[in-house]
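Here the structure comes first, spelled out in structure tokens, and everything after it is commentary.
What follows is chain A.
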Amino acid sequence: MSTVRILGLFNDFDAASAAILEVREADIPGLNFDDVTIKSPIEHPDVEAVLGDRPVPVQKYTLIGSILGGTLSFFLISSAQGNFFQQLKGGKPIIPLPPNFVLTYEMLILGGVYITVLGFLIAAGLPARVKSSIYTSMISEDQIGVLVKGSAHSIEEVKKIFQKHSVLDIQEEVVA
Partner candidate 1 sequence: MNHLNKEKDIREDIAWAQINKDVLRSLEKPRPVYWVLFGLALSMFLVGVGCEIYQYQTGMGVANMNNPHMWGLYIATFIFWIGMSHSGTLLSAILHLMHADWRKPIYRFAEAMTTFSLMTAGLFVMVHLGRLWQFYYALPYPNERWTWPNFQSPLLWDAMAIFTYLTSSIIFLYIGAIPDFAICRDNAKGWRKNFYTILALGWMGTDRQWRNFRITYLTVACFLIPLAVSVHSIVASDFAMSQQPGWHVTSFPPYFVAGALYSGCAAIITLFIVLRYTFRFEEYMTMPILDKVARLTFAIAMVWTYLNLIEFASVWYGHDSYSKDLLIQKATGPYAPFWWTMIVCGSIVPFALAIKKFRSSLTIMFIVSLLLNLGMWLERWMIVAPTYSHGYYPWTWDHFQWPSFVQWGMVFGSFGWFGMLFMIFTKLVPSVSMYEVKEMVYHRTLANKESREA
Partner candidate 2 sequence: MSNINRRDFLKVLGWSSVAVAVAGCGKTSVESGVETVMSYSQPEDFLVPSIGVYYASTCTQCEANCGVTGRVREGRILKLEGNPESAINLGRLCGLGQAAVQHHYNPDRLKEPLLRQGGGLQPTTWENATALLAEKTGDLKGEQFAFLSGGLSGHLKVLVQNYVDSLGSKNLYFYEALTPAVNQSVSQKLYGTATPRFHLDKAQLIVSFGADFLDTWVSPVHFASQYTQFRKATIDKKRGTLVQIEPRMTLTGANADRWIPIIPGTEGVLALGLVNALLKGGIGVKSLPASVVSAVRAYDKERVNKEAGVSGEVFDKLVALLSERSPSLVLSGLSAEGHAHGAQNAAAIMLLNVVLGNVGKTIDAPTRLPFPQLAAEEGNSVALKRFNDSLAGDKFKVVFIYNANPVYTAPAFMKLRDNLKKSEFKVVFTHYLDETAQEADLVLPLDSALEDWGTHVAAYQPDSIELTMQQPLMEKLYPSGTRSLGDVMLDQLKHRRANEYKDFADYYAYLKSALTRNKGAFSGVSADDETFWNQALMHGVLKVKGQEQSISANVVNLDIAQPAPIGDDQYPFHLVPTVRSGFRDGRHANLPWLQETPDSLTTMVWDSWVEIHPKTAERMGIKEGDILEIASKNGSIKTQAYLFPGVQPDSVAIPLGQGHEAMGRYAKDVGVNPFKLLDPVFDKSTGELAMHATRVKVSRTGASVRVVKEEGWSPIVVNTQQGRKLVSTIAVDKANFSKEV
């Protein structure tokens, strides 16, 4: 039987979260609660309260990035200086540590920032393609959207719950 996906638009976050909580309680068969997502114009920190904790891997990338950036730059710079016998600087060793530390510091930050951002894109699943049929510009303005995926009849249940919480509008699409 077919899987359906609906998007319910709510006026404010309270309404939306109430609806979601009820969906959660209802524990409708054929509906995986992890498929419930919220689309909101601003960030709602308390979203975990309704959806439960979900993983945020970004900082792992950060760690790897900065460590790589730092160590690599120090190693590469020092070894680059390794053939400076002809570029000797009077009064200084051929491989001077303080400057290399300065550069290590900079490269540590560089690596950190770049890889973090990379991590973000991966973790947030960007860039993505907007499915306009199931997305509305109202979300980016001031309404909260709740996206639920499930079997056709479980979705019917959900719709009811949505109506109870005075949903403004419901979009629906059938995914094979």
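In this text, contacts are C-beta pairs under 8 Å (C-beta built on N, C-alpha and C of every residue); 3 or more make two chains touch, one makes a residue touch a chain; residues count from 1.
A quick word on the picks: all candidates are chains of the complex that A comes from, given by their letters.
Predicted model, so just to flag it, every value in this text is computed and none were measured.
Here chain A touches just one chain among 1 or 2 in this complex, the one numbered 1.
By the touch criterion stated above, chain A contacts candidate 1 in their complex at residues 37-45, 47, 51, 54, 56, 58-59, 62, 77, 80-81, 83-84, 87, 89, 92, 96, 99-100, 102-103, 105-107, 109-110, 112-114, 116-117, 119-121, 123-130, 135, 137, 139-142, 147.
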